[in-house]
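Please read the structure below before turning to the comments.
A single protein chain has been omitted; all remaining protein chains appear in their positions.
Each chain gets a letter, A, B, C and D, in the order it is written, and its residues are counted from 1.
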Amino acid sequence: MMMRRKMVLRVVSKLLIPFILLFALYVQWHGDFGPGGGFQAGVIFASAFVLYGLIFGLGTLRTALPSWLTRLVLAAGVLLYAGVGVASLMLGGNFLDYDVLAHNPLHGQHYGIILVEFGVGLTVFAGIITIFCAFAGRAAADVNPSEPEQAGDTGND
Amino acid sequence: MTFLAEHIAVLVVIVPLMAAPLCVVMRCGVASWGWATLVAVGNFFLSIVLIQHVMTNGTIVYDLGGWEGPWGIVYRVDEVGALVVLIISAIAAIVLPYAKESIEREIPKERHYLAYCMMLLCIAGLIGMAVTGDAFNLFVFLEVSSLATYVLIALGSDRRALTAALRYLILGTLGATFYVIGLGMLYMMTGSLNMTDLASLLPAVQNTGTVHVALAFIVVGFGLKLALFPLHVWLPNAYTFAPSAVTAFLAATATKVAVYALIRLIFTVFGDVDPLESYGVRPAVMVLAIAGMFAGSLIAIYQSNVKRLLAYSSVAQVGYMILGISIGNAPAMAGGIIHMFNHALMKGSLFMALGCVFYVIGSVKLEDMAGLGKRMPLTAAAIVGGGFSLIGVPLTVGFISKFYLVQGALTEGMWPVALLIMLSSLLAVIYVWRVVEVMYFRSPAIGCEERSEAPMSLLVPTYVLLGAAFWFGIDATFTGDIAMSAAQTLLGGSK
Amino acid sequence: MIEYAFPGLLNYWIVFLLMMIGLYIVIAHENLIKKIVGLNVFQVSVFVFYISMAKIKGGTAPILADGIEVYSNPLPHVLILTAIVVGVATTALGLALVVRIQESFGTIEDDEVREKEEQDK
Amino acid sequence: MNIEIITSDLLEVATLVIMGITGLAIARIRNLFAVVMLSGIYSLMGATLYVILDAVDVAFTEAAVGAGASTVLMIGTLALTSDRELATPNARTVKGIFVCTLIFAALVYGSFDMPLYGDPLAPVHQHVAPRYLGESMGEIGLPNVVTSVLASYRGYDTMGETFVIFTAAVGVITLIGRARRKKSGKDGGSGS
Partner (left out) sequence: MSPETLILLSLAIPFVGSLLLLFSGPASANVRDGLTVITAIVLFGVVWHLIQIVDAGGRPSVTLVEMLPGLSITFTLEPLGMIFAGIASFLWIVTSFYAFGYMRGHHETNQTRFFFCFAIAIMSAIGIAFSGNMLTLFVFYEVLTISTFPLVAHSGTDEARRAGRVYLGILIGTSITFLLTAVIWTYVEVGTLDFRQGGILAGNAPEGVIAVLFGLYIYGIGKAALMPFHRWLPAAMVAPTPVSALLHAVAVVKAGVFSVVKVSVFIFGLDTLQNTGASTWLAYVAAATILLSSLVAMRKDNLKARLAYSTISQLSYVVLGAMLATNIGALGSTLHIVMHAFGKITLFFCAGAIIVFAHKTEISDMHGLGRKMPVTFFCFFIAALSIIGLPPLGGTWSKWYLALAAAETDQVIFIAVLMISSLLNIAYLMPVVLYGYFGKEKPAAHDAHDHGHDDHGHHAPPEHPLLRHLTFGRPGVAEAPVLCLAPIVLTTVGCFVLFFYADRIRIFLDPVFGG
């Protein structure tokens, strides 16, 4: 583990991470009223995990967030967004017409926006984690001399 | 059925778009392939419904989110748009069945499902570009398709695929950003992003420097995406080193969609009067188009890698499309439009045939293809057939395009242009014939004389597309009608 | 119109200059990471251009509140939110490609890569 | 003239100038680590500027993404490659300066007909935007107009944007992801 001995970092980050997550949730659900929304929330939420990964190692992060899970979340986010659109199609509106989601168009809009923002948040969160892990995983492989990369190779898997 | 008819414009986009995440969830190459193929074929039928609907009921305007333009995003599908959607989904429905064997040979197994996911995203992005009526939405879907394209190209088995993808990424992003700058200026002058709305607002500010510069930026931006000479530098390597199935798909669709988007922007957004004329850029565009026709063909003649040869030929063919637009009368414009369709058919089938070659002999270098006529008679015949189309031999689609183009040039009295078109076809004869000669009149290298044809799963899709290239060359009424009426609509503003 | 005399168009010109710095980095530098940084600079400058045009002097952020009359235009903000995301997505992909190029060619200088490509022929 | 407005304008121009200096530094410096840091600072300055220009949502995003995520990714890339840039050939410099000057001239030419900065009568403030500002409360019911436009009026764009992120993430896995079967024993290798 690269940072096993850095006690201060470990303690501070352990304290910090819950607050970051909380802030992300606030940004996610408060975006309708102030600045913020799914996108920013997703990034912040992910940053907490990135921090975790940096301090405690990629393997530990992957135990908490296995790759199948991030992929599932990644797909679930976009599908949730598009799914809201399909739902409004099914309910007789145009694609992404939230008016039909509830009896009152205003409520419908509200539900719709909350749902799609959530979808955005999920995808962005999972996306950033995925990208980070890919780069970090590559770095971990890079220091491993047992796997020389051949020129012209499509890549090792 | 009314549901289908009502929402068909958006369905053609979201079906492949929503299918893509499922591929990632599956994590299984064969299952993803089956799923992607199913979706592509389904989408092909949807696009047939779409074009029928457009042809009977006229242009579809679909308000996404129920917000009408210019406040929301609208989809606006006219005849050409529907034709472009049909091209994309038809090519996808043919390339995907083909892709299985080809991708299994060229891409490591763990990445298959990712490749299919990217394929679906690319399809959705391209279709989204074709149907949108919102100038900024165009950018978003341009990026969806572009990002997927970069990844697909980088999957090629040669390491040069990586650099090809990165260079394309850099130039493509520059192009897209140029477009965004141009669009920003238009928005600044009009306050709208909706294409129809822009068209009605632009005449008032048409003579401002801002709008002129905006047009220039949009043309350069899309010029990069559609490989307009001399902005084509990314294309040859990208097509050469991408996996065969990807090359076939991209060559058949990507540049055409960009051309179509440019046509839309120039003629419907700027189109209150003939924009090329009123902005005084007709000669420049025409010169670039002709230069592209000749430069592309001339460079193609000297290539020793056949994929690369065809890639340069694509640069030349894009020149034809742009030339058709720049001449500015209905037949020439129809020629440009119909060539988008026709070129998709011929280049698609040619690259698929080359994929067969690569599958069997592991190379597409000219010298390695010696004696191919004997070793792989069906594949070689397909290459010859596609080559005829490139030349523009009658009864192939290439002839129809050239007929319209030359007709347009002559109607306008530009007979030197007509002669130049013909001369550039001669260059096509030369590069096609180089390949044919090597395949049929040179003996194969020692040790590979025996016959070994590509598997049926590769050959059948190739021949389906090739058959289409002949079918629409023999009976061009369908495509000709659409192109002609679309051309008249596009130019309608100028009369 | 005196209150619009400053900065007038000056800020747009500076923004254009910023764009050109980005573009220059993309064109003139061989290092692939630097090219991608250049793309970023270019794009951020374009974003600034959009956001600048949305501004109304004396306006406030478009979050509706009582007692405020003048809001800046929210639409470019939305567009740029999207564009930022697209930008970072492109950057991520570009960097992934750079990593692969480094692994395959052993360098990320475009001219050196090109030399090695010549040898592949 | 309102003193607040003048301050804001001065602040804006000053920030732009700082960004310009940062940009030039990025172009000149050959230590890539510094370049990446400067690039982050450039984004951060951009975010500051967005706040001045009333675009708080954008500023928030730019700070999180441009200054945060992008920089992390770039540093990650540097760790995998090298942090020195070699000298640039002169021919390229000349070409770059030539092209950029040309485009700059075009842009400046185009700017002469633009509405002045901050003009409330500019077309952008007349056509579509007033409807968002005026009607969104009644149609959507949210005070943050940016959210209304983002998620509802132009919700489809946002969906496209989400798919862009999705594409990029999947693309990155495709390019540099590692398969499950390899290196399961090591802490770093089993990622994505």
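Note that a contact is a pair of C-beta atoms (placed from the backbone, for glycine too) under 8 Å apart; a residue touches a chain by one contact, two chains touch by 3 or more.
Computed from a prediction, not measured in an experiment: that's the story for all the values here.
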(request) With touch as defined up top, name the shown chains that contact the chain not shown. (result) B
(message) In the whole complex, not just what's shown, which of B:V39, B:L201, B:M376 or B:I400 touches the removed chain?
(response) B:I400
(request) Just name the one of B:T2, B:N57 or B:T477 that touches the chain not displayed here. (result) B:T477
(message) Could you pull out which residues of subunit B are in touch with the chain that's been left out?
(response) 388, 391-395, 400, 402-403, 406-407, 410-411, 415, 418-419, 422-423, 425-426, 429-430, 433, 437, 440-443, 473-477, 480
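Just so it is clear, only the chains that are shown with their structure count from here on.
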(request) Report the inter-chain centroid distance for subunit C and subunit D in whole angstrom, where each centroid is the mean of the CA atoms. (result) 5
(request) Could you tell me the distance, in whole angstrom, between the mean C-alpha positions of subunit A and subunit C? (result) 24
(message) Give me the residue numbers in subunit B that touch at least two other chains, ranges are fine.
(response) 17, 21, 24, 64-65, 110-111, 136, 140, 143, 147, 150-151, 154-155, 158-159, 181, 187-188, 193
(message) Counting only residues that touch at least two other chains, what does the list for subunit D look like?
(response) 56-57, 61, 65, 69, 73, 76-77, 80, 107, 111-112, 114, 122, 124-125, 128-129, 132, 143-144, 146, 148, 150, 152, 154-158, 160-161, 163-173, 175-176, 179
(message) Going by the touch rule set out above, what shape does the chain contact graph take here: line, ring, star, complete or other?
(response) complete
(message) For a test of understanding, state which residues of subunit A touch subunit D in their complex under the given definition.
(response) 1, 31-37, 39-40, 43-44, 46-47, 50, 57-60, 62, 67, 70-71, 74-75, 77-78, 81-82, 85, 95-96, 98, 105-106, 109-110, 112-113, 116-117, 119-120, 123-124, 126-128, 130-142, 144, 155-157
(request) Within their complex, state which residues of subunit B touch subunit C. (result) 136, 139-140, 143, 147, 150-151, 154, 158-160, 162-163, 165-166, 169-170, 173-174, 177, 180-181, 184, 187-188, 193
(request) Could you please specify the touching residues of subunit B with respect to subunit D in the complex? (result) 17, 20-21, 24, 64-65, 67, 70-73, 110-111, 114-115, 117-118, 121, 124, 128, 134, 136-137, 140-141, 143-144, 147-148, 150-151, 154-155, 181, 185, 187-193, 201, 205, 208-214, 216-217
